[in-house]
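Have a look at the structure below, then the notes.
Missing here is one protein chain; the remaining ones are kept as they sit in the complex.
So, chain A:
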Amino acid sequence: MGEEVKVFGYWASPYSYRAELALKLKGVSYEYINEDIFGNKSDLLLKYNPVHKKVPVLLHNGKPIVESVVILEYIEETWKHNLYLPQDPYDKATARFWIKFIDEKCFPTLWLAAWSPENEREKVTNEACEYMKTLESALNGKKFFGGETIGMVDIVASSVGYFIRVTQEIMGLNLLSADKFPQLFQWSEDFANCSIVKESLPPRDKLLPFVKGLIAKYQQDNAKA
């Protein structure tokens, strides 16, 4: 059909992952370009995302779209099959609410809880647990946030369901535990077990040492400060 779809991403980035999963859910072929975000960002990346200079960038027929949630909305509106947002405006607004909640509250606090020095960790962890309880309530007995199938909220929640779980393992924390958050825990298992998700997630055995290295460096840098 002559469509050119490219994703500039980073293999371990939870945000980059969202763009790729969405394209896979829609069965859209794309070329993936891994950016060296910790070393040398390519000229193309800086050209396509001059404001934030970050991944992911979706390039569709030469036009760049940036910011993971903006990319997800664009993909949904461009490839109108296998829809992952509800059609009803009210249900759509509800999905967007939870997406914002994950990105502004849940995910950042969970990262902080994993990375904070021990003496600061308790307060952040308590806050993170409150947010997870709230997020769990959004599941409301459903298998996925999107209902019977993966929706846009699930795609965004992969940051919590997979990437945070991996980070926790490294830190020996058990924030997203089956006994504290049974529904959310079950959701993260069901999500990671979907074939399309399983084949696209960055492998655990690569991600673990990578995140370990990042955390160690972060703690080292902050110890010096």
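In this section, a residue touches a chain if its C-beta (ideal position, glycine included) is under 8 Å from a C-beta of that chain, and two chains touch if they have at least 3 such contacts; residues count from 1.
As a convention for this text, contacts and distances are computed from a predicted model.
The unshown chain of the complex is recorded in UniProt as "Glutathione S-transferase", chosen from "Zgc:85777", "Serine/threonine-protein phosphatase with EF-hands", "Glutathione S-transferase" or "Trafficking protein particle complex subunit 5". Here the missing chain is touched by one residue of A:37, A:65 or A:211, and it is A:65. Across A:100, A:123 or A:198, the single residue that touches the chain missing here is A:100. From the set A:92, A:123, A:142 or A:217, the residue in touch with the chain omitted from the display is A:92, counting the whole complex. Screening A:3, A:36 or A:77 against the full complex identifies A:77 as the residue touching the chain left out. The chain not displayed touches chain A at residues 51, 60, 63, 65-67, 69-71, 73-74, 77-78, 89-90, 92-93, 96-97, 100-101, 134.
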